[in-house]
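Worksheet for the structure shown next.
Yeah, one chain of the complex is gone here, protein chain that is, but the others are all in their spots.
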Amino acid sequence: MLDRTDPEGAIAEAAARCSNWGRWGDGDVLGTVNFIDGAKRREAAALVRHGVPFSLSQRFDTDGPQKGWRRRTNPVHTMTDTGLDAVHGGQGFPHGFGGADDVIAMPLQCSTQWDGLGHIFDHGRAWNGRPADKVVTSAGDLVTGIEHLAAPVAGRGVLLDAGRVLGEDGELPDGFAITEEHLAATAEAHGVAVGRGDIVLVRTGQLTRARRDGWGDYAGGPAPGLSFTTAGWLHRTEIAAVATDTWGFEVRPNEFDHAFQPLHQVVIPHIGLLVGEMWDLDAFAAHCAGDGVYEFFLTAAPLPVTGAVGSPVNPVAIK
Amino acid sequence: MLDRTDPEGAIAEAAARCSNWGRWGDGDVLGTVNFIDGAKRREAAALVRHGVPFSLSQRFDTDGPQKGWRRRTNPVHTMTDTGLDAVHGGQGFPHGFGGADDVIAMPLQCSTQWDGLGHIFDHGRAWNGRPADKVVTSAGDLVTGIEHLAAPVAGRGVLLDAGRVLGEDGELPDGFAITEEHLAATAEAHGVAVGRGDIVLVRTGQLTRARRDGWGDYAGGPAPGLSFTTAGWLHRTEIAAVATDTWGFEVRPNEFDHAFQPLHQVVIPHIGLLVGEMWDLDAFAAHCAGDGVYEFFLTAAPLPVTGAVGSPVNPVAIK
Amino acid sequence: MLDRTDPEGAIAEAAARCSNWGRWGDGDVLGTVNFIDGAKRREAAALVRHGVPFSLSQRFDTDGPQKGWRRRTNPVHTMTDTGLDAVHGGQGFPHGFGGADDVIAMPLQCSTQWDGLGHIFDHGRAWNGRPADKVVTSAGDLVTGIEHLAAPVAGRGVLLDAGRVLGEDGELPDGFAITEEHLAATAEAHGVAVGRGDIVLVRTGQLTRARRDGWGDYAGGPAPGLSFTTAGWLHRTEIAAVATDTWGFEVRPNEFDHAFQPLHQVVIPHIGLLVGEMWDLDAFAAHCAGDGVYEFFLTAAPLPVTGAVGSPVNPVAIK
Partner (left out) sequence: MLDRTDPEGAIAEAAARCSNWGRWGDGDVLGTVNFIDGAKRREAAALVRHGVPFSLSQRFDTDGPQKGWRRRTNPVHTMTDTGLDAVHGGQGFPHGFGGADDVIAMPLQCSTQWDGLGHIFDHGRAWNGRPADKVVTSAGDLVTGIEHLAAPVAGRGVLLDAGRVLGEDGELPDGFAITEEHLAATAEAHGVAVGRGDIVLVRTGQLTRARRDGWGDYAGGPAPGLSFTTAGWLHRTEIAAVATDTWGFEVRPNEFDHAFQPLHQVVIPHIGLLVGEMWDLDAFAAHCAGDGVYEFFLTAAPLPVTGAVGSPVNPVAIK
């Protein structure tokens, strides 16, 4: 049982128990993505049976969940040239040529995303035990920037639709802490096994609810999510990544009296786990429920922004 | 032979000859990406023999080629929280938690990218014959926004390393117009065939040169690239997409006395072809030269920015 | 009396009655700012009796009223270098030099601002009768960009503290329509006259309320403000500008059944009036209430962004 009054103790204990520091050498910049090897990708490619692709990304636009917390806004997309200019204005191009162009301003973690390894620290330590202040400065993440993950994030995906298996009408309520037992029961219900190098997608159903009822406090408010107690499972299974359809992947309110994302504090700096958030799993989960197949090929390559501590991502699952 | 004095006539002729308007129905928003079907993706997945992934994206940062033309800058990535703040400042989080966050402002076509179907018009007409002013307004591309391409761009990739086959030391000179014959000779040298639904990557070597000598006028200046005369080949082969390692995929200066990107004006609005630019093919091409294999599995999912006329992309090739 | 069912008729009537089209020539780009002449500025400078300055600007930061309507966010200010980097990081400068730098992304009308003459159109007509589509394209306002107002907006300011004179505890309730009679009564209570070339500031007290109670729907919701019926007064008095402490200067809900900012539609394109919004008049108004002096020297120079249709502004009143 968790002692609700001692997050710091619980974090320290879990960190010590689950640490992967040094596992891939002092210079490692990939963390658990190291678990995805060539054999895994070949195995994953063999899961492409019909060639049907699914995007697991929300749309990037102003109709998103952000409300300004820590300067996080929704994306602002503006045009520098339009079809109206081409037809009715004067773009200055010859021979009937016309064009449209656009720009965007956005937080890198505003919508469907990967947390980079430099996103979260524990007592001033980043992934692999490095001092956080030497890793991430105003110039960005000098060591573990998301650009290092440009190539390798492609492999076997496994969907655990906890919302559908454990919830009512496909949704877990806010505050529902998904435990290791819940994850195992979901996998068993799906007839799928989770193993080394897998990218595990956990659907809670909260995004379904937000779509229906409005964003509300989706960005930081109460949410279903992984229990702090799953740290061991996340470590032991040797999965490469975990992603959910919620803002912060772990349950909120957190399971301590005064806490802020304690599971992040263990899994990112200590396990070196790649964490995905705000993924849109709904259409894909419906398809999986239909054909009963919960494993698939998945690519989820971040945008290689040099030194970024996170990245928007458009994950594509193919069955 | 092209009449250098009559780009408008040549464009009109090529457009009429190569048009795919109506081919996939009046409501089509995918263009040639329609050519990628399930069978193609299965065939492509079977090309994953070793499970080795390559990112074909440049890095997104201020050290890029943009110099301000039409308000295109290089990406500006800034931090809203850093490891320095976590260690030496006061982030206000409990139990030793620290974090870093970041934002970005950038043109959607500043680096490795896809041109959306709403990016280029011919005499006020967008893809499928739609009036450009009804398609792209200040609110973005209301019809063929890049979000429609979120899922399907995964299939068989073919690399045509024209720089290596036709050039000196792996590079074609600026102004070199790659013709249909050049493409055929390159494919033959590689022992690879190009067919329906393929994503064809043409390496010119210009990016290699820019890396060595500095960006110079990479963004809009002279460059090797596809000849205007390849429009027929691009249409006839029924490829799904073409991408190069240059700013604008077609040869520059263009092959007319007074012209601006005439091949774009044919292939995007009339063929509905997905065009990629500024891809980084160098490391991957070296690998292909090593193993002699020029076909592979490729995913290149755009960031689904609602209404965008282009998108940064991190294409991942897997062999 | 206004016919609540016919905003279009009322707008047409007021526009015809109050038009300044052609008054300053066909090429005019200043509108009513033309009323501020050298004599006016000399008269205004003579109002500097104590040399005490007041900023009438809100602070530009994420704690602002914007909630995303038409892509309007609050300003996002981020650092590219900090004191933490200077002390604990490695900025790379010699001899103990350290520095901090920053960037901003914001709508030009997100906080204390001037509406430019290209901000609002009436049936496709911009200020001075120009076709709106020839004036403001994706390249910005090609004719009446805010840069034309870089120099002249300095002169005599007059505060009409309607909130204090007409309201309860200094605040008018949301939906309160300030009429010509209210303005006259307020001026009389203050012992101040409004005349040609003046910059008139009308305080409603809504910002006071928003500060106390939270922003709520300050950005576009119900608000006290000028009645549509003041169009004649705004025209007849030949004032150079009007500014309020509300989001949109005119009363909301508007005084017609189905309408959107009808007074804007008259005063900007037809009168050519410079309109200020979201000014912070509270501290200054308290001072005026204290010394009973409601006229003063005012400079309110917009940031000369080329082609902008509005501008953030830090107005400074000096007594």
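Letters A, B and C name the chains as they come in the text, with residue numbers starting at 1 for each one.
Here is the rule we go by: a residue touches a chain if its C-beta (ideal position, glycine included) is under 8 Å from a C-beta of that chain, and two chains touch if they have at least 3 such contacts.
Owing to the predicted nature of the structure, the values given are computational and were not obtained by experimental measurement.
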Candidate in contact with the missing chain, chosen from C:Gly22, C:Gly90, C:Gly124 or C:Gly232: C:Gly124
Missing-partner contacts on chain C, residue numbers: 7-8, 11, 37-42, 44-46, 48-55, 57-61, 63, 70-72, 75, 77-84, 86-88, 93-109, 118-124, 126, 131-138, 140-141, 147, 150-152, 154, 256, 258-262, 264-265, 297, 299, 301-310, 312, 314-316, 318
Positions on chain B contacted by the hidden chain, ascending: 62-63, 68, 71, 73-74, 76-82, 84-85, 88-90, 105, 133, 137-139
Which positions on chain A touch the chain that was left off? 76, 78-80, 82, 84-85, 87-89, 103, 105, 138
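Methods note: only the chains that are shown with their structure count from here on.
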Using Cα averages as centroids, what's the distance between chain A and chain C in whole Å? 43
Which whole number of Å gives the spacing of the CA centres of chain A and chain B? 27
Using the touch rule from the top of the page, what residues of chain A touch 2 or more other chains? 71, 77-82, 84, 88, 105, 133, 137-138
